[in-house]
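Of the protein chains in this complex, all but one are displayed in their positions.
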Amino acid sequence: MRGYHDMGGLPAGPVDRGEYDYALWEKRVDALLVLLAAPERRLVRVDELRRNIEALPPDAYDKMSYYERWVTSIANTLLQRGVVTSDELGRKMAAVAAREGAE
Amino acid sequence: MSDLHHDHDDGAHSHHHPTRPDTDAPLTHYQVMEIALRELLIEKGIFSADDVRRAVEAMDARTPALGARVVARAWTDPAYKARLLANGSDAVRELGIDVGATRLIVVENTQHQHNLVVCTLCSCYPRTVLGLPPDWYKSRAYRSRAVREPRAVLAEFGTVLDPAIDVRVHDSTADMRYLVLPERPRGTEGWSEERLAALVTRDSMIGVTRPSLQ
Partner (left out) sequence: MSAAPRFAAGARVTVRRADPPGHIRTPWYIRGKTGEIERLCGAFPNPEELAYNRPGTPPQPLYRVRFRQRELWPDYRGAPGDTIDIEIYQHWLEPA
């Protein structure tokens, strides 16, 4: 089956050329990958990042932005690798949400 | 937390684009996840806050101006151009640009051949010479249609190619990253490299446009 990400050749509408500067949080997600994938750490491979993005549900492309897919994929990769556990990540996320004010 | 410093160059005139809505709104689930991951990994000693800051600064420092310098040098120095086409990474390093482990392939536009770069499977892009990619490069519309109907996609960018010019699409599926070496516009004889570089847009190095004197 064609993966949802494997979209070459499918019909699509016009290219939306609107441009936005990257938000700081997005650059930090990108930086997270660069640091984790660096040869001195190799805690995430770019290939794992891609695989975990491809493994997201199909509506991830409609419901999640590019870096939302990335941060989710990075988290899943780190969980798979045992670098973090769901419990500690969940507790930290709750603490951050309480501290910073979340949706 | 909005971005105070952005630096990109997709034309002879740099212009500001709307920043993504941010800052005063409550954090989304994913923004919380980013902060939490970063703090956890710093606590675990995997990297430092300084490492993150430096990585973001390095990202900000990479703009299409790097690629434009490479193109301008190739336009004025035929021997450099030959080296660039033979081994893009090494030739770019000659100019003091750090391409890291990137395997850069430079493809040349000519009177007979126009090149266009896409990554249909994800969003592979020559970041070390162009910076971060524009949203459209990562979009469904571009990734789906660039391989299927490249001339129609080019036309949407204002690039109408004569049928006598062949279009070659490069789908970056592996480790190689592609940079288009655009054709030097007529009427630029004797121009300095700096003046030439100002003509070279990010979009022309992806292949959706061609440099012009406009």
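When the chains are written out, they are named A and B in that same order, and each has its own residue count from 1.
Here, a contact is a pair of C-beta atoms (placed from the backbone, for glycine too) under 8 Å apart; a residue touches a chain by one contact, two chains touch by 3 or more.
Predicted, not measured: the structure shown is a model, and the values here were computed from it.
Across the entire complex, contacts from the unshown chain go to A, B.
Only one of the listed residues, B:S89, B:T120, B:S139 or B:T159, touches the absent chain: B:T120.
Of the residues in chain A, those that touch the hidden partner chain are 1-3, 6, 8-9, 45, 47-48, 50-51, 54, 80-81. Listed for chain B, the residues touching the missing chain in the whole complex are 120-121, 147-151, 163-176.
Convention: only the chains that are shown with their structure count from here on.
If each chain is reduced to the centroid of its CA atoms, chain A and chain B end up 21 Å from each other.
Only residues 5-32, 34-36, 41, 43, 50, 53, 61, 64-68, 71-72, 74-75, 78, 83-84, 88-89, 92-93, 95-97, 100-103 of chain A touch chain B when the two sit together in their complex. Touching chain A in their complex are the following residues of chain B: 1-3, 6, 8, 10, 16-20, 22, 26-41, 44, 46-47, 51-52, 55-56, 59-60, 118, 120-123, 132, 134-136, 138-145, 147-148, 153, 156-157, 171.
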